[in-house]
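With one protein chain withheld, the remaining protein chains of the complex are depicted in position.
And now, chain A:
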Amino acid sequence: MASGSHHSSVPEWARTPTGQPVDPAAASCTILSCGATSHAAGWSRELTELGIEHRIIALRPRDAAEVQRIMTAELRRAVVGWRLMLTGPLAEVLHARALALQAGLLDAEIIVGTTEVDRIPVSCAHCATTTLTRLPSSTRPRARAIRLVTCAGCAESLVVQDHLSPLRGGFLGVTHAPESRLEPAGEPR
């Protein structure tokens, strides 16, 4: 079946820059912002109006170790009722979300706001390496299925699936079989 929005594993915020609303039932929140100052401030205002205790932590982009450290610290002090709010470019958001899910946070406890969705992480189905690739938002979602990417780990040529793996924090990439009739949509990078 085509990538209908209904049964797709790809949430709306991964297709277009969108923010999920704050959860009025939240007991407390931590906003992790990766260069998304205004989005974080918007959430913060709403939380203040609702009287929900929260704090904002600014993340440095592409500092995976720092993200891991902050995430571990936040999850350790969190109690049930807490919400993790992630905002920034899709690649950074997916990375942080994957860490949180791996640590046992539920999807319902994570609120996401994306500021840019052109740079997407592709997770190799074979060697599990994540490769970043650029796919302009003008490209329709379905076009991702015919996009070829060279895996940074095993150098395989990967077809990007319209399937998001939450725990890997990326779109799934599977080996481009020679018998497949798919044509590359552009230069792999």
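What we mean here is this: a residue touches a chain if its C-beta (ideal position, glycine included) is under 8 Å from a C-beta of that chain, and two chains touch if they have at least 3 such contacts; residues count from 1.
Simple rule for what comes next: contacts and distances are computed from a predicted model.
The listed options are "Ferredoxin-NADP reductase", "FAD-dependent pyridine nucleotide-disulfide oxidoreductase", "Cell division ATP-binding protein FtsE" or "Cysteine desulfurase, sulfur acceptor subunit CsdE", and the UniProt record of the chain not shown names that protein "Ferredoxin-NADP reductase".
Touching residues on chain A toward the chain that is not drawn are 23, 25-28, 75, 78-83, 104-106, 108-109.
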